[in-house]
Every structure is written in structure tokens, then in C-alpha cells.
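Omission of a single protein chain aside, the complex is shown with its protein chains in their original locations.
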Amino acid sequence: MAKPNFESRDKILSKLKGKELVNCFQCLKCTSGCTALKLLELKPHEIIKLVNLGFVDELPSSDIIWTCVTCLKCVQRCPQKASPYHVIIALRNLAVEKEAKVPETYMKIVSSILETGLAEPPQKIVTKKMKTVDRECLKLPKIKPPRESFQASFMKAMEEK
Amino acid sequence: MSVRETFPRLDIELVDLSEVICCGDPVKSVNEFAANFLAVRVLALVNLTGQDNLLVPCNRCHFTISEVQETMKNSKSAHKIIELLKQEGLDYNSNIKVWHTIDILHDLVGLEKLRQAVKKPLKDLKVATHVGCQIIRYSDLQRVDDAENPRKLDELINALGAETVDYAEKLDCCGAALTRSHPDSALSLAGSKLKAVQSLRVDGMVVSCPDCQLMFDARQKEAGTTVGTKLNVPVVYYTQLLGLALGIDEKKLGLDLNQSPVDQLQAKICV
Partner (left out) sequence: MTRIGVYVCHCGLNIAGVVDVEKVTEYAKTLPDVVVAKHYTYMCSEPGQRMIQDNIKNERVDRVVIATCSPRMHEETFRRTVAEAGLNPYLTEIVNLREHVSWAHTHEPEKATEKAKILVRMGVARSRLLEPLEKRKVSVEKSVLVVGGGIAGIQTSLDLANAGFRVYLVEKAPSIGGRMAQLDKTFPTLDCSACILTPKMVDVAKHRNITLLTNAEVTDVKGFVGNYEVSILKKPRYVDVNKCVGCELCTKVCPVKVPDRFNENMSENRAIYIWSAHSVPKTAIINPSYCLRLKLNKDVCGKCQTACEANAIDFKQQPETLQVRVGGIVLAVGSEVFDASRVAELGYGRFKNIISSIEFERISDAAGPTGGNILSPKDKKPPKTIVFIQCVGSRDKRFHEYCCRVGCMVSLKQAILAREKIHGPVKIYVCYIDLRAFGKGYDEFYRRARDMDIDFIAGVPSEIHSTPDGSLYFDVYDKGTNKLLEIRPDLVVLGTGLVPNSDLGKISTLFHASRSSDGFLLEAHAKLRPLESSTGGVFLAGSCQGPKDIPDTVAQASGAAAKAIDLLSSGEIELEPLKAVVDKDSCSGCRICETVCPFMAIEMKPEIVEGQERFRAEVIEAMCQGCGLCGSACPTGAIKIQQYSDKQVVTQVQAALSEACAEGGK
């Protein structure tokens, strides 16, 4: 039998605001209404149960935790306020900590924020009439970058577990 | 663009922040503390302007910043964030009211004022609304509108003279969050919704979030391919429609930047 790890479970619990995760009684409402179920087989109830019983270690390295669409329907409808979304976010954080597989896009965004303050650099757009425009053409205000101290601050924030 | 054009005409002055940073939403999946730090930093930047009200025209940013206000009330790490900001010379102000385009227009400006400001009533226009996910959920966090029966965007459109329709898929998600990690699934979600809207035979779809607009408008063609349907749905952000009703020139509303067939929508209005 796979061995549960209650230390890992407690770690997840400490990251969550409340302890309602343990109140889940497997009504399956979250999975029944999950936006990511049909296309990506995400079953929030299963993730909650696995964490509850201590089978946490397999989750951060799984692909499934990255399929959540963050539509928040599970948080809205859960009768016990177990909030699978928040648990999934906590598991994603754990995946990053353990250096398990994390979709590239997230780490790219973090680097971009570190450098410029923004998740992505401002873009040029090609209109339907095949004209290329940027913020200046559109007379939009300049994007003011964050002050110098931002980088160090953000890096320090990233070091918190 | 359309927000900057329309709000002054409704007597709301918009003040830009002295620094532009990410609200932290994508960082949540990497490090929640760092994400919270960014969101609180935005509020600290608002504090610098001396204003008590923050307008956030994007659903995800609005959710992120609203949730962090709640988190800061009873998180054990709140003081660490405040400390980091202090070192940058920034202060967190917990009394800032966070607005979204929808509720600032519906609740603060009010439908009556909007009606009176309309120069070109959008008669005979029928649209579907997509208010998105993160400004209606989760209701414990006092969101912009009701989670199961959001009506504010519909009422804002009705105030311009147009009709809105109800449909079963109204609360379905656009899929934007998966757009980079699972592009096919994201497009499939957006495509299914557009397909449903298309069968309603309405003149267009109105959204209230730039992320949703990216999926439905900028990527409509790809979405259509993913679900095997030719999609032809004009998609606009609410203030673009508002701008047209206020008689503002289309170029100022960024309508030529939309990728969906908004000219069809405009044609109907300008007749």
C-alpha cells in the first residue's frame, strides 16, 4: 500500500487560511461542476481526499494540479467550504519548492516580473487592416517601471516558503 | 483605451499609478507569499496617489487584490509584507476601496446617470453577456455581482438601450488561465462558449475582463478551429459599447484593434 505522509499534509494545511479541507465529506459537487474535468480529467474531490489521507507526496509532481482553470466554482459551491482551488494552489507552490515539473510559462513570468515589474512586456498589435500599432501610436501613457528597490524586494518575497 | 475615454465623460477622473507592476495573479501558482506581496504593493502604490478608490478593469486583478485585502486582515505573514514594503518606502493602506468597471459604473455612477449620458441609444441591439468568473466568485469575499445570477452587466447594457439574453452557458469559464500551459483546452473552452453564443443569433457578446476578451476576441479564429466551427461573433469590452452609445469616435475606443468582427456590431449601431 502507498504510504501516507502526514507531515506533508500538515504542511499543506499550514499554508491554507483555514482547516476546512478536513471537513470535506466527498459530496462530489466540485468535480461534478469542474470546468477542467471533461477536457483534462481534473477531479478536485480526489485531490482533497488524497491530501486528507496524507497521500500528498505524489501530487506536486503530477500534471493534474496544473489543469485547474481557477474558475472558483468549487470554492463557491462546496457545502463544507473545503475550497479545492486553494489546496491546488498550495500544491503548486509545493511543486515549485520541490523543483518538480512546473509549466515553463510560470517561471518565465516570474523572471519577467523580476526584470520589468510586468508579467509580459508591452506588445505591438497588428490590426485587422494589417497596421502595426504600439502604445505610443495609440497615445496611451508610458508604462512607468517600478523603482530600483523593487527587484530586491520581490526576490526576498520569492524566498519565503 | 475605452475605459480612459468613457470615464471622464461620466465625471470620474482616472489617476495612473507612479509605477506599473503585475498584480501577482500568475505568481500565486509559484509562491503565494510573493503573489500577495505584489498585490499589497499595488495597494501601497495607490496609497501614494492619496486616492481612496482603485479601479481595476480586469477580473483576475480585481480578485487578486480583493482577496489580498482579506488575507492581510488575519494572515500570520502580513507583517512580513508590510516590512518589505516599508524598506522600499511604501505603506500599506487597508482602507482602499477596490472597484471593477462593472460595479463602479453600476453602483457608483448609477444607471440613471448612464441613461442620461447616452447620445446614441443602442436600439434593436441584442447581445449576450459574459461577466466572467473571478468577479462573481467566491461570494464569501464580497464580489462585484451575484455568483449565480449576475445582473449588473446586463443592466448596464440595458441602460444603453440594448437588450440582453439569458442562456444556459452564461456562467461558463473562458479558459484563459490555461492559455499558455494547456492551449488546446483553453481554446476548446472558449470555442464551446462562443459556439453557444453564436446559436443565440445575437448581435454580439459583451465581456468585462481583458483576459476573457483575449480568448473570445483575439483568439476567436483559433477557438473556432479547435471546436470545428466557423465563429463569427463580435466581442467587445463593455466600455467599448458604452463609448459607442456616448457618441465617441470608434478609433478612440480601440475597436480597430479587436480581432472579432466588431464592424458588424458597429454597422448595426450606426444605422
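Letters A and B name the chains as they come in the text, with residue numbers starting at 1 for each one.
Note that contacts are C-beta pairs under 8 Å (C-beta built on N, C-alpha and C of every residue); 3 or more make two chains touch, one makes a residue touch a chain.
Everything quoted here is computed from the prediction, not taken from an experiment.
*Asks:* Quick one: which of A:Gln26, A:Ser61, A:Thr105 or A:Gln151 touches the chain that's been left out?
*Replies:* For the chain that is not drawn, the touching residue is A:Gln26.
*Asks:* Looking at A:Arg9, A:His45 or A:His86, which makes contact with the chain not pictured?
*Replies:* A:His45
*Asks:* Among the options A:Asn5, A:Gln80, A:Thr127 or A:Gln151, which residue touches the chain absent from this view?
*Replies:* Only one of A:Asn5, A:Gln80, A:Thr127 or A:Gln151 touches the chain omitted from view, namely A:Gln80.
*Asks:* When the complex is taken as a whole, what residues of chain B touch the one chain not shown?
*Replies:* Against the missing chain, chain B presents residues 146, 148-149, 167-169, 171.
*Asks:* In the full complex, which bits of chain A touch the chain not displayed? Write them out.
*Replies:* Within chain A, the residues touching the omitted chain are 25-34, 37-38, 43, 45, 73, 77, 79-81.
The rule is simple: only the chains that are shown with their structure count from here on.
*Asks:* Spell out the part of chain A that touches chain B in their complex, as residue ranges.
*Replies:* Touching chain B from chain A are residues 15, 17, 35-36, 39-40, 66-73, 75-76, 81, 83, 89-90, 92-93, 96, 102-103, 105-107, 109-110, 113, 117-119, 125, 127-129, 131, 133, 138, 140-141, 143-147, 149-150, 153-154, 156-158, 160-161.
*Asks:* Can you name the residues of chain B that touch chain A in the complex?
*Replies:* 1, 4, 16-22, 26-34, 37-38, 41, 63, 71, 74-75, 77, 80-81, 84-85, 87-89, 133-134, 137-140, 147, 172-173, 175, 177-178, 180-182, 185, 188-189, 254, 256-259
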